[in-house]
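To start, the structure itself, in structure tokens.
Missing here: one protein chain of the complex. Every other protein chain is in place.
Entry: subunit A
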Amino acid sequence: MKWKKEDIKQYVQAKEYIDTIVIPLIPFHLSQDNELEKGTFQSEVLSLFSNEIEKELTGRVMLLPTYHYLKSVNKEPEADRLNKWVEDVQKQPFTHIFFITFDSSWKKNEQALNGTLLWLPGVSSGDLHSKEMHGVIRNQVEQIVELIRSYW
């Protein structure tokens, strides 16, 4: 399910079945010319990923709006803010919280996060619409779905 009116209507009817949250973490910065392409590309890939995961597991997983943050900043205050999201989410009966990201700097702050971090080594370039890329993404999505299921 997504953060959309239609989906939320369904959620309210079937709360007891939807117990898992996925929050994509995507860095943003416009200041470094030589990293712009990579940054935007990874952002697109992660959005695609999150959507595919949501599609596979839509009846049990709610995909939250992406959390964007400035790439260069200290992760501690960001983790605090994210934990506020989690606190709010947990007013509803959710038991599994996953953060999904390509940004390895979260790895060092994993402990501070109130949930499970799924860090994926990023694809740094390529053509999002090519057949090969589809294959790669399909394959990775299957693995992440498998991983999420192992927590259920």
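The definition used in the following text is that a contact is a pair of C-beta atoms (placed from the backbone, for glycine too) under 8 Å apart; a residue touches a chain by one contact, two chains touch by 3 or more; residues count from 1.
Going forward, contacts and distances are computed from a predicted model.
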Inset, instruction - Select, from "Ion-translocating oxidoreductase complex subunit C", "Menaquinol:cytochrome c reductase iron-sulfur subunit", "2-keto-gluconate dehydrogenase" or "ABC transporter permease", the UniProt-recorded name of the complex's unshown chain. - result: "Menaquinol:cytochrome c reductase iron-sulfur subunit"
Legend entry - Which residue of A:58, A:83 or A:140 touches the chain not shown here: A:58
Legend entry - In subunit A, positions touching the absent partner: 10, 14, 17-18, 55-60, 145, 149
